[in-house]
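Quick one: this structure, given as structure tokens, is what I'll be asking you about.
The other protein chains are all here in position, but one chain of the complex has been omitted.
Right, chain A next:
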Amino acid sequence: MYFLAAEGGESAHNPIIPLWQEVVVGSVAFAVLCFVLMKFVFPRMEQTFQARVDAIEGGIKRAEAAQAEANQLLEQYRAQLAEARTDAAKIRDDARADAEGIRQDILAKAREESDRVIQAGKDALAAERATIVRELRAEVGTIAVDLASKIVGESLADEARRKGTVDRFLSGLESTGAR
């Protein structure tokens, strides 16, 4: 009732009729606010949100990529390791086989060498022996003839040409000695 009275008489104000001056002021002020906030603030917030999303998703993606790469590398290393192991085994086998071959070779060579040395020794010995025997035979013949000459008193040197006698004797000695 007071409201009506105010409207009717004393009050110049009607609260549901806007004052045009306030409409102007409010419009300008709100326009300024909208301009500044919608142009300089909220788009940047949206950008920041986006950057944040990118950063997080990018981080996840990077981590996934790194994980995948790591797995791939691990597989690769495993494969390489297995390969290296088989290679090593093969090399070891080869080496063992080679070593065996070389050992056989060396043994064979050594045997051959020793045989050769023994043979050479034997040959040398035989040659020596033959020489000695020949020299001895000549010397023993001469000595025997000399001794015989002294005992007989005459030179049997001429007879020495009948060397066959001495030789025969020696041969007989040899054969008995050898026996």
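Everything that follows uses one rule, which is that a contact is a pair of C-beta atoms (placed from the backbone, for glycine too) under 8 Å apart; a residue touches a chain by one contact, two chains touch by 3 or more; residues count from 1.
Going forward, contacts and distances are computed from a predicted model.
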Which choice in "Transglutaminase-like putative cysteine protease", "ATP synthase subunit a", "Sugar ABC transporter permease" or "Peptide/nickel transport system ATP-binding protein" gives the name that UniProt lists for the one chain left out?
"ATP synthase subunit a"
In the whole complex, of A:P18, A:G101, A:G121 or A:G172, the residue touching the missing chain would be A:P18
Which residues does chain A use to touch the chain missing from this display?
2-3, 5-7, 10-11, 13-23, 25-27, 29-30, 32-34, 36-38, 40-49, 51-52, 55
